[in-house]
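Inspection log for the structure reproduced underneath, given as structure tokens.
As you look at this complex, bear in mind that one protein chain is not there, while each of the others sits in place.
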Amino acid sequence: MKTGAPVAEGQQATPTAEPAKTNGRTRFVQRLWVVREIGIAAALGLLVLVTAIDSPGFLSAPSIRDVLLGASILVILAVGQTVVIVSRNIDLSVGSVLGLVAFATGKLFLAAPGTPIVLAILAGIGLGAVCGAINGALVATARVPALVITLGMLYVYRGVDHLWAKGQQINAADMPAGFLSMGTSTLLGVPVLAFIALAVVLVAGMYLHSYRSGRELYAIGSEPNAARLSGIPVGRRVFGAFVVCGGMAGLAGALYAARFGTIDATVGTGLELEVVAAAVVGGVAIFGGSGSVYGAALGALLLTTIGTSLAVLRIDPFWQQAVVGGLILAAIGLDRLLALRVANRLKGRSSHGA
Amino acid sequence: GGTTRGSENGGGEPAASTGTANPDAPLKEGLSVAFLPKQINNPYFTVAGGGGEDAVAEFNGEYKEVGPSEASASSQVSYINTLTQQQTDVIATSANDPNAICGALNTARQSGAKVVTFDSDTNPECRDVFISQATAEGIAHVQVEMIAEQIGGKGKIAVLSATPNATNQNEWIELMKEELEKQEYSDIDLVTVAYGDDDDQKSFQETQGLLRSYPDLKGIVSPTTVGLAAAARYLSGSQYQGKVALTGLGTPNQMRQFVKDGTVEKFALWKPSDLGYLAAYAGAALASGQITGEQGQTFEAGKLGEYTIGENGVIVLGPPTVFEKSNIDEFDF
Amino acid sequence: MASDATPLLEVRDVTKSFGAVAAVRGVSFGLFGGEAHALVGENGAGKSTIVKMLAGVHQPDTGAIVIDGTAVSLGGPAEAQAAGIAVIYQEPTLFPDLSVAENIFMGRQPRGRFGRIDHAAMKTATERLFDRLGVRIDPDRPARGLSIADQQLVEIAKALSTDARILVMDEPTAALSGVEVERLFAVARTLCAQGAAVLFISHRFDEVFSLCQRVTVMRDGAWVSTDPVADLTVDTLVRYMVGRDVSALFPKEDVEPGDVVLEVDGLSRHGVFERVGFSVRHGEIVALAGLVGAGRSEVVRAVFGIDRYDEGEVRVNGERLSNGSPRAAMAAGLALVPEDRRQQGLVMELSIERNATLTRLGKLTRLGVLTGRGERSAAGDWADRLRVKYGRLSDAVSTLSGGNQQKVVLAKWLATAPTVLIVDEPTRGIDVGTKAEVHRLLSGLAAQGVAIVMVSSELPEVLGMADRVLVMHEGRITAELGRDAATEEAVMLAATGQEAAA
Partner (left out) sequence: MAHDSLYAQPEAPAERAEAHAWWRTALTRWDTVIVVVLAAVVVVASLSIDGFASTGNAQFLLLDVVPIALIALPLTLIIITGEIDLSVASTLGLCSAVMGQLWLTGLPLEVIVVLVVLLGGLLGAVNGVFVTRFGLPALAVTIGTLAAYRGLAYVVLGDRAVADFPYDWTAASLSTVAGGSLPWAMVMVLLLACAFGVVLHVTPFGRKLYAMGNNAEAASFAGVSVATAKFWLFVTSGAVSGLAGVFWTLRFASARADNAFALELAVVAAVLLGGVSIFGGRGALLGVLAGVLLLGTVRNALQLADVSSEALYVVTGSLLVASVVVPNVVGMARSWLRRRRRAAPA
């Protein structure tokens, strides 16, 4: 269902392979890049449609608000993860970092109840960035695979969280009302959290698309050796990507505290695979070099919407996870199919004039 | 239900009742008492453990709390085995799976430990006594009573439970359904049971799903602390606040805010600290020979007074406490 | 044009070793503004190593690189770029997922407001560069899937875009046709006229003579000579390069060919090669000659079953070979020594013995189990026969020098006792002495009746070794020349497609 549009377009746009038709082809290729996101958006639309037909209330303003609210935190995490994945790395520790920062935020308010909200959030981002910096330093300076390092740090950060919490639970009553209301309140009918997530997506999207260091991350992920030969400071960029990812996890942790109000040391357990899944569903290539934060954000939105839709549709709760898994497989399969199509269209076609 | 789970590797049937009880035996000093909750660092069990610790201090024993960070039966087994090796006198545990930890508990009993379960039971043949937070009937009754009162005895209600295989919740829900059969509740319609998996976000989503799919829902009962808090948070931020009634089992600290802002009128819970306190005393009584776990035996549980063992070795803590605006500030857990 | 002014850049007595291999030994020469300077030498002479030192990829062990009279230390590619040096590497280094325009401007993208990349300006600039080079590649298409020639053009555009004062080009023309080469030279001459210095590496002497004013010859890592091009002829240059009489290097024994073993009939892989047919007899060495990119490697890969072909058939001893199955080819007695030993020939991190025995593990088992001893003796046997220099057989093959690595690849395939041996660039990166050994070996195998197909870009090797020469041009066989008819001119003409098929 998702392939329909691009294929039809493709056939129209590439009737011949003469250099003179370069423009048409250009547009086609450009479209194909965009299409990855369109495919996910279409899937999302279809899901919403099906749900809405069954249960019209699903499209009501409060319902949409709830979906957006639910997706915001995952979106922010997926954006951070994308920044790391495009550079051919991975960060499995985000769930633990989120948990640690959420707890730290609660502790901050317990220790200093008067802390300004903005300061608390910045502190959360800072703590997350420190965690990310540790990951990044280990990966970039010790030159060891990110998967192993961040898997190890997943346990370490979680352990630190538990050791610190010692079974303590921080409740809504321990945090300022203003902070908590930020977690649920809306602006023009849209949750504040969704605005924050949107801002994060736009900023990260613009950074990756329009800034040199952002493009260099793609270059590193695409071909690390060539990146080094081009004079790109690979270690520094990868380190930076981990810091950004950690910072995002920190932001997400602070927002988690605001939204849920109840925090203990288990917050965010097992979230890492969901975040990676969101990015992968969103068309981010797991071995780096391609994919966008917009796709990842849509992937996160899609995964969250599935959760909500299945609840609204009152589908047997036991089926939900199976459906999510099937969807991940479908999404990466589709992505592969598209990539093959692009490769086929470009193959054997010398594009320079004789 | 199982047929043979109680039996353990090779060894014969565990000695369920060794010798006879001597109600007048003094409590032994220096008993080692270990609390093994479903999950360590879970605030509910932290409070229960605190009660246990107080009790152990009263009879001069050694208290410790151990357990897994994730609520899984397999990790509990490994901790029970460790406690067996350490020759612990009393193991007070809350089971993640009624069958899976059975074998390990019986091994512990064979090597001399007394096993008290609290909050969540195992099969009766694997422990000496079970401290029930309230009778299941009592819990079902109080919840039905509360919701009926809040919705005016009429309309659709739904249940937001924990995981689909949570033993306690399933038993309570069954009993609530029986309770609702009664004539006085004939106008109340239990439309569905949703599962929030004791996960905050999932419970939140499920609440939202319930209200979407049943727009005329009058009330929600959530017999689990995580579910109740999540549902309350959802309602307090939505247009349903004050319109859809919500009650169930929750802790005062988590619910205080929602009681005060009117989202929740009243809810119930036993005192977890008393639960732990009683479990510790029951364990000490077992280890001192005051009781053996037979029905009808009695023992003294410190400040809580005298308790009698019921059928199947079950000891009931007492009726749940109902919390509302007027009394909630008296509690801190 | 040669000026006596200080050179823009000077390589001063630099040395560079990789482990035991002395890649560059005390080389000095200078690049002057306004001049194109050629660097020639055999494969493995150390040319690319010099280039990488200029690029900041490697640091010299001793000696210095001097720019404008001051010794500089180029700690990395970024520093070399900052010093005004632009480099085209021998192997294209593109980012397959990024667009052509981004590949060219990576790290130097034109920026607009707020430091944002100006994508439109980047595209225009790319188009302008391609106009200068007279090529048309869509700036927005991803680099993945570009042909080698197009990749090379993108590399050239990348180097030109930096407006560097010193342009270093390591075999930029290897994949290009005459037209593009002329355009490139025109651009290079313009740059020289503007005062830039160019270092140019090529194995094609006509290019050296047409573009350059000066030439430095290297042999086995050492500096041999630096002379004005005007003072040299091709013959003297070759003698400087090789250091001895060329024909003595190729001791081909005369063998009476036997029956036909390998027949290739009408083989096509669309877009790569078309209707290729030839046959090889026992004891015969047939060379496939042609320019880089003519499709020779693709043909032998298809014959061996690495790639599937679309049409035609391959027969061994009259039996048809199944398409796309290296296993079947091996069972039929074929062996393929691939052109890229690092990527295709060897598992660099495994030991010498593991590599050497990888092709015939099944035969070394006892009751299905490999006893280390059998492998070791089989590997040691072959290593000795090929005179591989190694410390221990359990050392990683990556610790060997390039020539010895190549011998391991040969050992791995010779151990299968093939009836048809296909070798693709068998002496690439091999030093002079070893090269002669390899040639003696091939010649000896032919004498024992092995049919040999040899793909080689080195004309002297082709002329010295082959009984018959098949010349390919753009995916077709354009000439078949017997040993006597195969002269340098004849092969070059057919290879460049300037002559109708013979």
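We just call them A, B and C in the order they show up, numbering each chain from 1.
One rule holds for everything that comes next: a contact is a pair of C-beta atoms (placed from the backbone, for glycine too) under 8 Å apart; a residue touches a chain by one contact, two chains touch by 3 or more.
Everything numeric in this text was worked out from a predicted model, so none of it was measured.
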Visible chains that the absent chain touches, using the contact criterion stated earlier: A, B, C
Candidate in contact with the missing chain, chosen from C:111, C:132, C:204 or C:354: C:354
Hidden partner chain, touching residue among A:38, A:64, A:130 or A:151: A:151
Touch criterion as defined above, residue of B:85, B:186, B:239 or B:295 at the omitted chain: B:85
Chain C residues that touch the omitted chain in the full complex: 17-19, 21, 57-59, 61-62, 76-77, 306, 326-327, 329-330, 336, 338, 343-351, 354, 357-359, 361-362, 365, 368-371, 395-396, 398-399, 412
For chain B, the residues touching the chain missing from this view: 1-5, 7-10, 40-41, 64, 66-70, 72-75, 77-79, 81-82, 84-87, 97-103, 107, 111, 163-165, 170, 195
Positions on chain A contacted by the hidden chain, ascending: 88-90, 92, 138-140, 142-145, 147-149, 151-163, 220, 224-225, 228-229, 234-235, 238, 265, 270, 273, 276-277, 280, 286-287, 316-326, 328-329, 332-333, 336
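Just so it is clear, only the chains that are shown with their structure count from here on.
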Most central chain, judged by mean C-alpha position against the global CA mean: A
Mean-CA-position distance for chain B and chain A (Å): 38
Where chain A and chain C are represented by their mean Cα positions, the distance between them in whole Å: 43
Chain centre separation in whole Å, for chain C relative to chain B (CA means): 75
Junction residues of chain C - those touching two or more other chains: none
Complex interface listing, chain B residues touching chain A: 39-43, 45-46, 69-70, 164, 192, 194-195, 200-202, 204-206, 208-210, 212-213, 215, 229-230, 233, 236-239, 253-254, 256-257
Touch list for chain A against partner chain B, complex: 55, 57-58, 62-63, 66, 70, 158, 162, 165-169, 171-173, 184-185, 260-262, 264-266, 269, 307-308, 311-314, 317-318
Chain C partner contacts - residues on chain A that touch it in the complex: 19, 22, 25-26, 29-30, 206, 209-212, 215-216, 218-219, 221-223, 225-233, 285, 289-290, 342-343, 346-348, 350-354
